[in-house]
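Removed: one protein chain of the complex. Kept in place: all other protein chains.
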Amino acid sequence: MTEGMEVFGLSAGHVASNPVIRDASAKLGSGRLGCMVGRNGVGKSTLLETIAGLRAPFAGRVRLDGVDPHAISAPVRAGLVGYLPQADVVPRGLSALDYVLLARRALQGPWPFDRDEDVAAAHAALEACCADPLADRRLGAMSGGELQRVRLAQAMVGGARFLLLDEPSSHLDPRHRIETFALLRGLVDRGITALVVTHDLDLATGCDAAWLIGADGALTSGSPDDVLTPEALGAAFGVPFQLATAEGRKPIPVPMGPTLRANARRREP
Amino acid sequence: MGSEGVRPRDVAVVVGAGVGVLALAFAFALATGPTSVDWGRVLTFDRTWLDARKVWDHRLPRAVAAAITGAALALGGVVFQVLVRNPLASPYILGISAGGSLGAAIALAFGAAFAGPAAFLGCLAAVAVVFVAGNPRGALKSTSLLLAGVIVNATLSAAITFVNLVAAPSDRDRILRWLVGGFPEAFETSSLLSGAMVTASLAVFMFLRSRELNLIAVSDGLAARSGVDVRRMRIEFFLTGSALTAAAVTLAGPIPFVGLVVPHVVRLFLGSDHRLTVPVSVFGGAAFVMVADASAASIWREPLPAGVLTAAIGGPMFLVMLRSADKEKAGLDD
Partner (left out) sequence: MRVLLYPLLVLLAACSRPEPTGPGIRDAGSLFDGVAIPTVPGDPPADGVGPARIVSVIPSMTECVYALGLGGRLVGRDRWSDAPAEAATLPSVGDQRTMSVEKIADLRPDLVVTWKSMPDLSTALVRDFGIRIVEPETETGGAFAGILDLAEACAIGDRGRKLLAVLDDDRRRIEAKFRDKPKRALLVVLDRGQTGIFVVAPGSFLDALFVTSGLVNAAPAGAGPWASLSAEKLAETRPDAILDLSIGDTQGGRAEAEAFWGRFPHLPAVASGRVVVARAPVLVRPGPRFHRAAEVLGDLIHGL
């Protein structure tokens, strides 16, 4: 049994005759943090949903620690892989604890009550996401960053070993983006395997692996240094990239569009 | 609740309170009617006294019928509000009661004595139409259901208006009386028994499904991720809500406001966890209709149909609660 996340020859999408993802193959080692990068609409969410077992592939296979998420029942799958979609309805009147407890359904028996172990697991998940002080606060009274941590806790509370996150920090300010990734790094260090769709290239370079979906839909994977090169990114996004250096850290690929001043200059009559 | 989740003792507390409220309402329904009774004679349980017959042979079955109807409508309201994810939904939003009303109107216009069976068939027909129309690709999605319901409601309302206009004047009276919603004077023990069993078992069934109700009330996506077979659950909820509504409408016509107001009031106090709102809505609905029916029979110089009072009480009560209460808790905040 191979450990970790693996897709092989995967084709998926909305219509079988025109799949969004074609023949994708990639691996993510167990206990590693992977990022998925690509332009909007190229199929990142589709690929993520397929790996999570929420969308059936047209061809190819998905394996999570050797298990096919499409071949197991929904409750078993809920204990294997957690999925955090990009945007989702949030019940503002619910407390964080009650919200996280919702996702314990797959592990609870026929009686619809919360047991001590469910409450303990919920608190543990919230703690792991640095959100335990928020347990009794209403979701409607939280900031974006706080809400995201609670949602992350919910994705994990079922005991999933695999986490798939679709742009978890796109709407957050720089500090919260960094905190989110730090949080994910902490979870991964404790044994979770996480794959994150992100546009934060600076944080992506800090991941253990990178999956890049090119403009043609082809998937390349490997270490971020090998995959997220300025050439590959430029081809993927259709915008030239350069490496920018900052003190004390690896060079970061940065998109090179015209600067604001250059734009202003061009508009002058 | 609080920071401990929902435990058996929490449910036991609310069920206990619900039973208490139900008992009070039941006593009120026995004590209240179009005529006055001598309680000394009533409590002898001696059937030779007229007052004893009034309470035990006449008011008792009617109170039971009212309780069954109220419980069914309130629970139907809870279920449909989850299904279409809209707290303003009622069991009638999908046109089921309109189907029942049309069946009853047609039967009464042809001079039938009983509207019940025709109403039941009408409900079934409406359920079938909404299920087929609101179920493209087997998804039974909220918007499709709502849309199908709106169309069915509008079409059937026009048909009912038509039947009303062409019916003979004496039949028109009876049709209008049925449309207000109220109880007949006599009940078959068998229909009360079967109604009670159906409502009670569906209530228990929905209680066991309360976590799925909680999840689907947030979003289908969250439910799917948490291991719920969303498609099957939505069909279960749809059929349960329809069965409850059809049973209630067959028994007493389209009594208004119960399915809309009772779940809301319950949510305003207890929040939206269905492990609490399902049992409390069942007891609350039963109590509400019992009190409304008994009041309606005694409050005016002639007995009024129950529907008049559920609207008169339910409407203003809902407005008052809405103004003063915590909207976010009840899910009414957008």
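We call the chains A and B, going by the order they appear; numbering starts again at 1 in every chain.
Going forward, a contact is a pair of C-beta atoms (placed from the backbone, for glycine too) under 8 Å apart; a residue touches a chain by one contact, two chains touch by 3 or more.
Worth saying up front: this structure is predicted, and the values here are computed from it rather than measured.
Chemist: Can you list the shown chains that the hidden chain touches?
Modeler: So, taking every chain into account, the missing one touches B.
Chemist: In the full complex, which of B:V42, B:A72, B:L222 or B:A297 touches the chain missing from this view?
Modeler: Hidden-chain contact among the options goes to B:A297.
Chemist: Looking at B:R174, B:R209 or B:R225, which residue reaches the missing chain?
Modeler: B:R174
Chemist: Give the residue, chosen from B:T35, B:T143 or B:S201, that touches the chain omitted from the document.
Modeler: Per the contact definition at the top, the residue touching the missing chain is B:T35.
Chemist: Just checking the interface: what residues of chain B touch the absent partner chain?
Modeler: Chain B touches the missing chain through residues 33-35, 50, 53-54, 57-58, 61, 111, 113-114, 165-166, 168-169, 173-174, 177, 184-186, 297, 302-304.
One rule holds in what follows: only the chains that are shown with their structure count from here on.
Chemist: In whole angstrom, what separates the CA-based centres of chain A and chain B?
Modeler: Measuring from centre to centre gives 44 Å for this pair.
Chemist: Per the contact definition, I'd like the list of chain B residues that touch chain A in the complex.
Modeler: 1-8, 11, 207-212, 214-215, 217-219, 221-222, 224-229, 271-273, 275, 326, 328-331, 333
Chemist: Using the touch rule from the top, collect the residues of chain A that touch chain B in their complex.
Modeler: 52, 54, 73-79, 82-83, 85, 88-95, 97-98, 101-103, 105-106, 108, 110-115, 118-119, 122, 135-136, 138, 140, 155, 158
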